[in-house]
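In what follows, a structure is listed as structure tokens, so that the remarks can point back to it.
Note that one protein chain is taken out, while the other chains of the complex remain in position.
For subunit A:
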Amino acid sequence: MRVAAITVAVLLLVTLPAWVGNPYYINIASQILFFAVFALALNVLVGYGGLTSLGHAGLFAMAGYTAALLLARGHGHFVADTAALAVTVITAAIYAVLSLRSTGIGFLMITLAIGQILWGIAYRWASLTNGDNGVNVSSRPAPFGLSLAGADGFYYLCLVVFLVCVATMTVVVRSPFGASLRGTRDQERRMSALGYNVWLIRFYAFLLSGFWSGVAGLLFLYYNQFISPQIVALTTSAEALLMVISGGTATLLGPIVGAALVVIMKNVVSAYIVRWNMVLGIIFILIVSFMPDGLVPGSVRLWKWARHRMRRGKVEPVAKVGGGGA
């Protein structure tokens, strides 16, 4: 059942340009995919590590800005992208060293502060970042001669990256390292007593999260072929967090669903409703009220309740399901 569902989903994604046709909607699908990568990256910390970051826009934008600035100075895509990911991982390490001194609200505030510092640099250090005017990128890369200039080509790049990201996350989450990370989320004190280096586990998790945030940031840069301080702002971090929480933390599917929800609201609903932010806010309140653990775990619970009801032929209270991987 699970394998069949995954196969159908992958087939739908692979054939999406064929049955969607309209480049506008293919581009929206690309956005969903790279924001899903970003949300999955954040979910490593929020869902599996129990560390809520409000500064991940800094990591997302760090990759974009580094690549854009290097490209603007005449470097090739490979050099620019590799350097961008390296700089992002180093930045993630700095984030981690500073923020892992604390957990809970302290961690959130430190990540928020670092994110705001990076936003300040992007906005005010105009001689480096071109300030509010941002940085343009003249072309998209063409790996192995494959053009990514069109909506279809870029969509397939996003899809490949997205699938690699999901596969990586699946493997890591199920690994001993993933189990250790979840252990630090649930019982930090006990984990230390059992012989685990809690700080180092969280540090490595931060690096993993930073790397994939950087990958998503690169896709964002190439999608828009432009980057400006707007993307470093707190709203980007908040939107990513919204994606993770609304879809369901500590699940693999949750952040993907959350990313789809937010991107569709921003791009599709905003075309019809001026105050689309308000609609998104109402949806978020409804999710938190009726499915507090997110859309995916909530839907699983609803599905189990419905199946139970069909089998028994009577209504029984909904049993709460624990936060396992979905």
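Criterion: contacts are C-beta pairs under 8 Å (C-beta built on N, C-alpha and C of every residue); 3 or more make two chains touch, one makes a residue touch a chain; residues count from 1.
One rule holds in what follows: contacts and distances are computed from a predicted model.
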For this session: Given the options "ABC transporter ATP-binding protein", "Oxidoreductase", "Phenylacetate-CoA oxygenase" or "ABC-type oligopeptide transport system ATPase subunit", say which is the protein name UniProt records for the missing chain.
Result: "ABC transporter ATP-binding protein"
Seminar exercise, completed: Of A:R174, A:R275 or A:R309, the residue touching the omitted chain is A:R174
Problem set entry | Missing-partner contacts on subunit A, residue numbers | 171-172, 174-180, 182-183, 186-187, 189-198, 204, 208, 322-324
